[in-house]
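A single protein chain has been omitted from the complex, and every remaining protein chain is retained in its original position.
Order as written gives the chain letters A and B; numbering starts at 1 within each chain.
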Amino acid sequence: MGLKKKRQAFVVMLVSMMLMTACGNTASTQSDQKEAPDKGTEKERVVTVYEDAKRAESDEVKKELADFTKETGIKVELNIVPGDGVEVYKKIDIDMISGEKTDVIRLSNPILIDKYGSNGWLYPLDELMKKENYDSAKVFGKYLPKFADNKTYVLPDQAGKWAVYYNKKIFDDAGVAYPSGDWTWDDYIATAKKLTKADKGIYGSYMLDYDNYMYMLARQYDVNGYKEDGTSNYDDPAFKKALQFFGDLGNVEKIQPSWLEFKSKKLSWDGFMSGNYGMHFIGTWYTNQFKDKKTYPRDWKVGITQIPVPADGKGNNNFGIVAGYGVNKNAAHPEEAYTYIKWMAENSYKYGGNLPARVDLNDDDIKQLFKKTSDELSGEITVEDLDKALISNDLGFVDEKITGAGSTEYSNIILQESELYLVGQKSLDDTVASIKKRADQAIKDAGGK
Amino acid sequence: MKSNGKTDRPSILARVLQIGYREKGAAFVFVIPFMIGFLIFNIIPMVYSVVISLMDYNSFKPMNMIKFIGFDNYTRLFHDPIALNAFGKSFLYALFYVPGLIILSFLLAILLNRTFALRGITRTFILMPYVANVVAVSIVWSILLDPFGGPVNQIIAKFGIEPPLWLSGVKTALPTIAGINIWQSLAFQTIVFLAAIQGVNKDLYEAADIDGASRWKRLWSITLPVISPTTFFLVITSIISSFQNYASVRMLTNGGPGTSSRVISLNIYEEAFTLNHYSYASAQAMILFAIVLVITIIQWKGQKRWVHY
C-alpha cells in the first residue's frame, strides 16, 4: 500500500464530506417524491394510521383492519410507535410539529382529545360529513367531543366504564361468596380482607398507579377538579378524603399492594392476570385480556360486577372515559382518513369488547355485543353479568379524569405529590395543599385563569 | 480562513497534498471535515434550541403561532420550585457519583494491575456491566433491591439491620441510582486508569525502591502525580456525564418517589415531551449547559495545581 493511494483515499473522503452538506436538499426532495405517487393514483387508496406496538400486534386490531379494507377497498398502513400507553404521544407530538403526514391518530383519553383538538393539529371533519349528510350528533350524541370553535375534530369509538373483575378461584379457595353487585366500598374492603392471604402472596384487591385512582372517590361524588373561576378545586375536602381512602387500601387495610410495593416490585397494568389477586377495579377495556389465553394462560375463571359506591349514598356513580380518532391536519389522505375514523367509530366496539360511544344503538345491539364477549370468554361472564355490571344498575355516570386547562400537568402534579403521601413522606394536608398550589400555577401558565 | 474554491480540480488535489507539508495547512485539512459535521449535528441544533428558548413555544401548537418573548422562560425558572429542586438533585447526584466513580475505579485499576490467578476472566467480569443494556440493568437491579423480600434485603435482614428502601426511599433513591450507575460505568474509568498506571515509567519505582519507600508512599508520590492528566480527564468527563443520566433515572425511578430523584435531565425531558413546554425546557437546558461550562472552566484553570503534564 503506497502512501499515494492512501492520500487519494483521504482526499476522496474529504470531498465526499464536503458534498454531504450539499446532499441534504437532494435527499429531502427524494423523500418527497416517494410520498407523491400515493396522492395521484386513483387505483389504490391508502390510509396511514398511528398505532402502538401492543395494539398493532393484537388479533382484534388485525381483524378489524382486514374487515375495513374488505368493506371500503382502502388499504391501511400502520405507523407503529413503540411505547406504553400515553408514552407514544411523546413521539407523535414531535411528528406533528415537524409536519409528519401520517393520516390518523388514535386519542385514547379525553385529555389527549382536548390537547390535539384544541391546539389546531386535527383536520376539521364538518365539510366531509356535510358532503355525505352524516349526522354525527345523532350517532354519537353526548359522547361526541366538543371544542371551543364548534367544529368536529374527533369521532369517538368507545365510551368505557369501570367495573370490578374478580378471580373466582380465589373466592372459592377462601370460601367467600361471589360479589352480587349493589355494594359499598366497605363491603369491598371486607370481602378483600377475607381473600387476602399474605403468606401465599395473595391480595384481595388490585389497583394501578393511574392518576384517577388518587381521586376516584371525589369523582364518584362528582366533585369537579376545577372551581367556577377556573382554579384548582383540590382544596375541596373530597379530594383529601379520596386520597386518604386510596392510600389506606394498601397501607392500612393491607388488602392490596401498597404504593411502595407496587412501585418497587414494578407491578404492571396486567398484574391481575397473574392470578394472585382476588379483585381488580379497572375500566372495561380490560375485558380483552381475559380473551387472550395465549399471552395469559390461566387456570381460573373470571367474573365481573359493578363498582362499589360510598356508603352514604351520595356518590352512586360509575365513571369512564371517551376515546376516539382524529385526522392529522397535514394528512396525506384526508378523505380516506375520514372514511377510516368513521368506520372505526361505528364498528370498533364489535372487535375490542369495549362499550361503544354510539347513542343510536338499541338494546339488542348492546345485548349482541355482550353475547359476543360472553362467547369469546366461553361463558365465563354471561350477558346478564355484563348488563348488570355496566348498564342495568342504578348508577349515574361521570367523567373519570380531570379535564380542562393544563390537565396534563395537573395530572402529573397529582401523581407526584400523592406519591409522597402514599409512601409516608408528606402529610395528607401538606400534599393536598401543594397539589392545589402547583395546579393553580400550571392552570395559569396554560392560559386558564 | 482561506479558501481555494476557484482553482481547477487537479490543482485542488495538488494543493491539498501540498498543504500537508505545512503545519497550519495540514491542521486545517485535518480539522475541517470534523468541524463541518460538528456544526451541522451539534451547533445548529444547539443554536436552534437557544432560539426556541427565547420563544413562547410552551404549548402544543403549530410553529406559525409562536412568538419571541425574550428571557421570560429564564426568569420563570427561578420561581419554579420543581425545576430548582431538580438542579439541586443533579448536584447531589454528582456529589455521590463523581467521587465514588473516580475512587473506586482507581482502586480497582490498582488491584487489576497486579498479577493473580484467573486475571483474564476476572477482568472480563469486571468489565461486563459496561456492555449491558440500560433497560435490562434497571430491571435486574429492581429485582435485587426489592425492599419486599428482595435478595439483598433478605441478606441484610439476617444481620439484624433494618434494611433500606433503596430505590423506593426518599433519601436513598438518589444514592442508589448513583451506585448502580457507578457499577455500570466503572469499567471505562478503570480501563483508562489501568492504562495510565501501566504507562508509569518503571525506573521511577525502582528509584523509589532504592530509597526504601513504602507501597503507599510510592502510590502517593509517584503513581498519582504521573497519572494526574488521566485523572483530570476522567474527572471532567464524569462530571459532564453525571448531568446526562436521563435514561437510567427514567428506567429506575422515573424521578420518584415524588420528586426525590427528579434530576434536571429528567425534568427537561418531561417538560419538553410530556408537557410540550419546548421553550421552557430549552431554557432549562441552556442554564444547565452554562453551569456545566462554568464548572469545567474552573477545573481547567485549577488544573495547574495538581495536574502534572
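General remarks:
Going forward, a residue touches a chain if its C-beta (ideal position, glycine included) is under 8 Å from a C-beta of that chain, and two chains touch if they have at least 3 such contacts.
Here is the rule we go by: contacts and distances are computed from a predicted model.
Choosing from "Branched-chain amino acid ABC transporter permease", "ABC transmembrane type-1 domain-containing protein", "RNA polymerase sigma-70 factor, ECF subfamily" or "Putative membrane protein", the protein name stored in UniProt for the chain missing from the display reads "ABC transmembrane type-1 domain-containing protein". In the complete complex, the hidden chain is touched by one of B:69, B:135 or B:161, namely B:135.
Check A:45, A:91 or A:350 against the missing chain and you find that the one touching it is A:91. Within the full complex, the residue among B:11, B:75 or B:124 touching the omitted chain is B:124.
Looking at B:83, B:98 or B:191, the residue that reaches the missing chain in the full complex is B:191.
Against the chain not displayed here, subunit B makes contact via residues 17, 20-21, 23-24, 26-31, 33-35, 37-38, 40-46, 48-49, 52, 108, 111-112, 114, 116-137, 139-141, 143-144, 146, 150-151, 154, 183, 186, 188, 191-192, 194-201, 226-227, 229-230, 233, 236-237, 240, 243-244, 246-247, 265, 268-269, 272, 278, 281-282, 284-285, 288-289, 292-293, 296, 300.
Residues of subunit A in contact with the chain left out of this view: 3, 6-7, 10, 13, 20, 24, 26-31, 52-54, 57, 79-80, 82-84, 91, 94, 97-99, 201, 265-266, 268-270, 273-275, 295-296.
The rule is short, and it goes like this: only the chains that are shown with their structure count from here on.
Chain geometry summary: the mean Cα position of subunit A and that of subunit B are 37 Å apart.
Against subunit B, the residues of subunit A that register as touching in their complex are 7, 11, 13-14, 17-18, 20-21, 90, 93-94, 96-97, 115-116, 119-121, 260-261, 263-266, 408-409, 412, 416-417, 419-420, 423, 425-426, 438, 445-447.
Residues 13, 16-17, 29, 32-33, 36-37, 40, 58-63, 65, 82, 139, 142, 145-148, 165-168, 170, 255-260, 270, 273-276 of subunit B are the ones touching subunit A in the complex.
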